[in-house]
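For this depiction, one protein chain was excluded, whereas all remaining protein chains were kept in their positions.
Here the chain labels run A, B and C in written order, and each chain numbers its own residues starting at 1.
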Amino acid sequence: MSDTADTKQMAYIAAQAADARVNLEIETEGMTLNIGPQHPATHGTLRIVVRLDGEQVISADPLMGYMHRGYEKLTEVRTYPQVTTLVNRIDWLGSFANEVPFILAAEQLMEVEAPPRAQWIRTALFEMSRIANVVLFLGDMGVQLGAVTPVFFAFRDREFILNQIEAVTGGRFHPNFDRIGGLKDDLPKGWIDETRGVLKRIRNFCDEIETLVVGNEIFQSRTRNIGVIPADIGLSYGLSGANIRSSGVDWDIRRDGGVGLVHNELDWKVWTHPDGDSFARFWVRLQEVRESCTMIEQILDGIPSGPVMAKVPRIIKVPAGEAYVETENPLGVMGYYVISKGDLTPFRVKIRSASFNNVSITPWLLKGVYVPDVISILASLYFILGDIDR
Amino acid sequence: MIQLSSPEETTEEEIEIPKRDDIREDLISKLKDDLGESLVATEIIAEVDVWARVTKEAWLETAQVLLTRYNMKYFNFLSAIDWLPSPFGRDMDAQVDQPEPVTPEEMTWGTTGGETRFQLLARVHDPENHLGISLKVDLEDTDLSIESWSSIYPGADWHEREVSEMFGITFLNHPNPVKLYLPGDFEGYPMRKDFALLARRIKPWPGIVDVEDMPGEESEEDEVDA
Amino acid sequence: MSVVLADLAYWQETTIRLLVGLIAVLLPAGTLVYLFLFKMMSFMQSRLGPMEAGPYGSLQLLAEVGKFLQKEDILPKAADRLIFKLAPFVVLISTFLLILVIPAGPDLWFIDVDTGIFLGLAVSSISVIGILMAGWASSSKYSLLGALRATGQLIAYELPMVLAVVGVIIQAGTLNVQEIVMAQATGEIFGFGGIGNPYVITQFVGFLIFLIAVQAELTQPPFDMPVAESELVTGYLTEYSGLRFLMFFIGEFATAAIFSALAATLFLGGWYVPGLEPTDNLFNVIGPIVLLGKMLLVAFFIFWFRFTYPRFREDQLQQLAWKVLIPLSLVNIVITGVLKVVF
Partner (left out) sequence: MRKIKLPGLIKGLGVTFKTLVRTLTKGSHTVQYPRVKESPPPRARGVIALHEENCTACMLCARECPDWCIYIEGHKYKAPPRRPGGKPRKKNALDRFDIDFSLCMFCGICVDVCPFEALFWTPEYEYSELKIADLLHDKTLLSQWMETVPDFEDYEAGSEAKKLTVPR
């Protein structure tokens, strides 16, 4: 470590000593701990270099790129239909939701619109991918805090949602089902009824998690007032999704200007929580899963009949222009800034992924917390490595 | 505000009555007052989006103005665009057989135009009135450096590090100007258009039509090719 | 056992004692791992657990042992070799010494000392040294953090555990474990002697404190910070592999079994079941089985908590020990003492 860094650190310790937390007379020496890249808590290859004083974090510096796949570069050599296979793999737990904003951006440039039936089914699958994603978070948060059982419940019930997604799209994880101008295929027979049964299971799972995790006093003591993000700071870091709604910001793109999806025709509620701590983030996500169930149920009742594909040319050339479309993905706001030059391939695609912004707050957020809280805060911010590294 | 209206509808209506987007027009006219000469170009697609291009000197001021006067509290993203047409074409048509670079096309720019090869692209958002604006700024090839936004939007920190390693743009007064994704000793700027994507160059494209003709017959191009 | 061993030579006696001791440690530990870690945990998570090795996976444990034996014994380059190698033995020694004080029948015991429970609680603390050795010698930051956490935790919970036992001692009026069992077997609750006097009823607070302290001593969730796998990988075990890891593993579950047996002995009447005379020779046969059954009952609770709760943070754990459990157990002692004098 350089001299300046040491001076800085000593200054920081001195500031902490004013809090009577660190005794400078003992002259404790800090310790650098690498959490990751291979670590059970980072569920991926995120590496967080934390400087510790005892178990208290002096500074935390996330390092990533261990899984960077260069998707922005790869999109430049792939045709528009081929790009959807790539973007599937950004947030691999809710992959269908990744396709939607890209397809919508391309549709905006091509000035086509998917037929109503396609939009409704798209919304249903969009919300199902949210369930598939967030349900795992609800279980995983327990594991990060030491409770092994919730994650098995999560995997158990997520399986049914994945089965339903697979029954329509053919892919459990990487559906590649969204097409410019509609969907690849229509729903198979009997799917709607099966899905209703699955939603019942998911609601049941939410109740179980509520009793097992949310109601647990140990869980509450571990998460309440831990990792508090004030709304303004969260916004300036570009936090989105449940992370910002749990800080009391009532903002959901599904309600406040969603293009191409039918959320505005459904009856649902945007959940917020005033606290902004880890518990709030967990709680908001739990409510959002239930809200997604409500939405899907309404969609299942109201799918209009009709075709699922608009008339688009067989070889897709997107007219020159620029479009930015964002949607409220499971992890937060995901947007694609697509620049086209009228070619078969996009000229440049900027992928604005939610986790990248969500995690960028960690150096600020992790200062002064204890090592166990590093884990619970990271878990509650909920990132997917593919969404950070792209 | 981004309404739940399809682009198709928008265009149809545009043909009938040119649509006005009062909120966005309003924003642009106010911005013109605030930034004056620094606002180089603007563009509005009614009820969809709004763009503004500013001068390099006003980059920091723009952020400050948008944050304080327009309630653009939400930092969305910051990136860059390399407008150089790719010297490798689409990297598809059997590059191995054709190692010479494709004759470069003319450089063209997108929305709000441009003058230089590199443009910075950023987007901020007003989370209460649901209004976002995309900002662009030209960067001269000779001086690829610009003031960092991270003092105004702390979230710009990582985005600027990414842009800096991928495009080779320097951000002045950045708190931590190190590489974000790439290893420290990486050379080159991968997102520049003249940085070859090796994966597409070490292997011949399997899509070359090599259905052999019958002996003694002239090739009739792709008769079964759809 | 003392009866049987009376006429044998010293070496024969020692061999038999060793063998029985091994069985007494390994068998309950194996039962615990299979019944609770493999099966109960799986059932609680809607799955079946190991099913392939043996009927219903009952030989899975042997397969695991075989697997661990094959693994490379990795020694970190910077490790303090001697201490690193020694640490698992120290942990195991504590476990083996602890079994000595638990009687399994009127004549079935390893040693019959007047300060039995005192000895038991004393030797149970030896494992702390082993854990500290493991954490320090591994020269890994995770190990070090884990070991330090373990030390702080084990010392903090030793105290409420001892204080909880004090209530029992006061009521039984003896430190001898065998006599505590006898006192429970022959005791009466307010004149009703039908089921003896298992102290779980009169010393319920003590029992709860003892269970919580045992949970913490065993570093099981919700007190598993020393091995917290999502934070410290596996704490002081991080650098261990193969046979040495297996020894820690056996140590962990054998200690769980023995502590459950100790709890069963102190609070549930040990090897005694109501309906028979406590001096009945039959207890030398069914005593171990009864003890095993009661031990499994206690262990069931320990593991049930383990699979349900998330873990505390280190400071919350210390607060629980010093601010809640210790005052509570002190109050318990005072009340027990007062009642003892009054009745």
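In the analysis below, a residue touches a chain if its C-beta (ideal position, glycine included) is under 8 Å from a C-beta of that chain, and two chains touch if they have at least 3 such contacts.
For clarity, every value in this text was computed on a predicted model and none was experimentally measured.
Shown chains touched by the undisplayed chain in the intact complex: A, B, C. For the options A:35, A:57 or A:86, the residue in contact with the chain missing from this view is A:86.
When the whole complex is considered, the residue among A:61, A:111, A:208 or A:265 that touches the unshown chain is A:208.
The chain not shown here is touched by just one of A:61, A:111 or A:185, and that residue is A:185.
Only one residue from C:47, C:71, C:323 or C:340 touches the chain missing from this view: C:47. Listed residues A:306, A:319 or A:342: the one in touch with the omitted chain is A:306.
Only one of A:171, A:321 or A:368 touches the absent chain when the whole complex is considered: A:171. Think of the hidden chain as still there; on chain A it touches residues 78-79, 81-82, 84-86, 88, 117, 149, 153, 156, 159, 163, 166-172, 174, 176, 184-192, 208, 211-220, 303-308. Looking at chain C, the residues touching the absent chain are 40, 42-48, 51, 304-305, 307-309. Residue positions on chain B in contact with the hidden chain: 203, 205-214, 217, 223-226, in rising order.
Heads up, the rule we're going with is that only the chains that are shown with their structure count from here on.
In this assembly, the chain whose C-alpha centre lies farthest from chain C is B. Between the chain pairs A-B and A-C, more C-beta pairs are in contact across A-B. Our note on geometry: chain B versus chain C, Cα centroid distance of 64 Å, whole angstroms. Mean C-alpha position of chain A lies 24 Å from that of chain B. Listed in rising order, the residues of chain A touching chain C in the complex are 31, 33, 39-41, 55, 142-149, 152-153, 156, 212-213, 216, 218-219, 221-222, 370-375, 379.
If you check the complex, the residues on chain A that touch chain B are 64-65, 68, 70, 72-74, 76-77, 107-113, 232-233, 235-239, 244, 249, 251, 256-260, 264, 320-324, 326, 333, 335, 337, 339, 341, 343-345, 347-348, 350, 352, 356-357, 360-361, 364, 389.
Listed in rising order, the residues of chain C touching chain A in the complex are 41, 44-47, 141-142, 145, 221-222, 224-225, 228-233, 307-316.
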